[in-house]
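All remarks here apply to the structure that follows.
In this view, the complex is presented without one of its protein chains, the others remaining in place.
Entry: subunit A
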Amino acid sequence: MNTEEYIASGTLEFYVFGLLSEAENREVKQLADKDETIQAEILSIEKAVINLSYSVAPHLSAANYEKIRQQLIEKHSGVVQMEPKRGMNPYMGWAAAVILTFGLAYQYYQNTEATKEVQAATAKTSKFEQLVASLEQKNTETEKALAVVRDNATSIINLAGQEIAPQAYAKVYLNRNKKEIYVDLAGLPTPPDGKVYQIWALKLDPLTPTSIGVIADKNASSGIFRVDNNDGAEAFGITLEPAGGSKSPTLEQLYTLGKV
């Protein structure tokens, strides 16, 4: 088959259309490499069908290129490094670099500020954590105290004001079952500096005081305090004593007293 006959057979059109087998493709390629006429014919056929399909294509939005570019960058990063599609002003690159530099500087500043804020916030948080812990502890104590106060087995002993402070009063909550004693000092004046209230359990015959607690808290009047248990107590008294408490009560400073 000479070149003309080969061209007339229509094989080259099929070659361009992609309808030949692999073996046929190789054969055409070999012939085209040897014969310029065949090569030129292939190019013309290709040009015609590219023109045809180009002409019948609907309007293709410009955004499409950008979408493909994005897909290639996102899903196949590193596979393609594309230049901007349209000729961009060469100064754009420098402008971008300057903007980037300022941007980075600003970000660095922001980051430093943010770090400071985080540190301050962390300090605040740990303060709050401590506060919460101490409140929780207080709450537990209060709940315990409340449980005793509300307990049916708890007897309340009212301690009446004595000579030194007739208006004073205090309460003792005594629970024999749980072997717990609480005192409420709401009715006592705030102790002067260097002085504390000491709580005494008393046996009456003969009069034998036993110290069951020293309330060192400045705000003694604000709460209920647990003191040591004392099984045989027949009365309770509260005296004002020097800080640290005394071995025996200073009777001149007896503020309140009450019998069980």
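Some observations on this one:
Keep this in mind: a contact is a pair of C-beta atoms (placed from the backbone, for glycine too) under 8 Å apart; a residue touches a chain by one contact, two chains touch by 3 or more; residues count from 1.
Following the convention adopted for this analysis, contacts and distances are computed from a predicted model.
For the chain that is left out, the UniProt protein name among "Thiol:disulfide interchange protein CycY", "RNA polymerase sigma factor", "Ferritin-like domain-containing protein" or "ABC transporter permease" is "RNA polymerase sigma factor". Contact with the chain that does not appear here is found for just one residue of A:Q71, A:N158 or A:T208, A:Q71.
Contact with the chain that does not appear here is found for just one residue of A:V16, A:L202 or A:L254, A:V16. The omitted chain makes contact with subunit A at the following residues, 8-11, 13-20, 22, 25-26, 28-29, 42, 44-61, 64-65, 67-69, 71-72, 75-76, 79-83, 85.
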